[in-house]
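This report concerns only the one structure given below.
Take a look at chain A:
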Amino acid sequence: MSEARKDDTILEVKNLQTVFFTNSGLFRAVDNVSFSVRRGETLAIVGESGCGKSVTALSVMRLVPDPPGRVVGGTVTLEGTDLLSLEEAEMRQIRGNRISMIFQEPMTSLNPVMRIGDQITEVLRLHQEMTSKEAWTKAVEMLRLVRIPEPDRRAQEYPHQLSGGMRQRAMIAMALACRPALLIADEPTTALDVTIQAQILALIVDLQKRLGTGLILITHDLGVVAQTAQRVIVMYAGKKVEEATVEDLFENPKHPYTRGLMASMPAVISFGAKTDARLNEIPGMVPSLTNLPPGCAFAPRCRLAIDRCRAEYPPLQEVDVNHLAACWRATELVGAP
Partner candidate 1 sequence: MTTINFESELRRAGAHSTHGWRRLVFLAQRYLLGTVGLVIMVLFVWMAISADLIARYDPLSVDSAQRLAAPSAAHWMGTDSFGRDVWSRIIHGARISLAVGIGATALGSTIGVIVGLVSGYLSGWVDLLFQRITDILQALPLLVLALVMTAALGPSLPNVIIAIAIPLIPTVARVIRANTLALRELPFVEAAKSIGMSETRIALRHVLPNTLAPLIVLATAQLGSTILTEASLSFLGLGIPEPYPSWGRMLSESAAEYVRVAPWLVIFPGVAISLAVFGTNLFGDALRDILDPRQSG
Partner candidate 2 sequence: GEPKQGGILRVYHRDSPGSASIHEGATYSINVPFMPVFNNLVMFKQDVAQNSVESIVPDLAESWAWSSDNKKLTFKLRQGVKWHDGKPFTSADVKCTFDMLMGKSQQKFRQNPRKSWYDQVNEVTVNGDFEASFELKRPQPALLSLLASGYTPVYPCHVSPAEMRTKPVGTGPFKFVEFKANESIKLTKNPDYFKKGLPHLDGIEFTIIPNRSTAILGFVSGKFDMTFPTEVSIPLLKDVKAQAPNAVCVVEPVNVSTNIIVNSSSPPFDNIDIRRALALALDRKAFISILFEGQADIGGTMLPAPGGLWAMPKEMLESIPGYGPDINANREEARKLMQKAGYGPDKHLSVKVSTRNIPVYRDPAVILIDQMKNIYIDGELDVVDTAQWFPKVARKDYTLGLNLTGNAVDDPDQSFYENYSCGSERNYTNYCNKEIEKLFDQQSAETDKEKRKKLVWEIDKKLQEDVARPIIFHARQGSCWHPYVKGITIMVNSSYNGYRYEDVWMDK
């Protein structure tokens, strides 16, 4: 990474390793993952369910449930501070203040017995010197900012009185209340309808621009990635398998998994496609994180796999300008799938 970039890097994650000790064995949920986020930038993390996206985010927040989880290696540097070496009390000063997180399930992520306003007020009062009155005013203002109609009334209401979309807006309001340097949005729209999803994504991107916040957007929807992110990392079985700018990734995916994903997604407007046309499928199933094969985790499902793939894990290498991929045969793969 060049010097110029380093200045506005907010988050730098290096060789992050998070494991779960479970009765079915050791889950290397996050294995040697590195990435960084710059001010105002959107980094998307994609991958299938269980590949470690959420755990990566939780590791950054230091919210991995322990037991059974533990961050066992790597560094997480936020604005120059190594988060992993902080005292818990110091870390609390950072959470909700410098980094915020929006979770997957807007239905369950709000405390059902607290008023919306109180939940936003809480984060303000935790991190900023404010009277409760000021905080409440600020909270209402935040609700207005996320375009909740009648914010005064809504602030007085409880989560169950809000629709899913409004709850997710409230979550966003809460996350951005202290103007954090970094916002992590973990599949913020998966539980929502398409039309609402479009509203929420547009809102997040808009606010991020206005506040200059760095954004990590976790999703499994390549469409969402294409529409929102600047840079993308692709994860498979706990490892980062590819990283590129969004344009580069879509034009020239270098990892067979990424290519497979893109090919297996039905295009929305399949005007010409014959209705009974089969999709390109990735054969096999997502591997369990316990008994990973010695070589590339994707090898068993990969059409291009060679013996080497099965024997040796391919290191992440720069296969193109600012384009990293972990595949022995990355260079052979050119162009859109």
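Note that in this section a residue touches a chain if its C-beta (ideal position, glycine included) is under 8 Å from a C-beta of that chain, and two chains touch if they have at least 3 such contacts; residues count from 1.
Candidates were picked such that all candidates are chains of the complex that A comes from, given by their letters.
Just so it is clear, the structure is predicted and the values come from calculations on it, not from any experiment.
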Candidate from this complex that touches chain A, chosen among 1 or 2: 1
Chain A to candidate 1 touching residues, read off their complex: 19-26, 67-68, 70, 72-73, 84-85
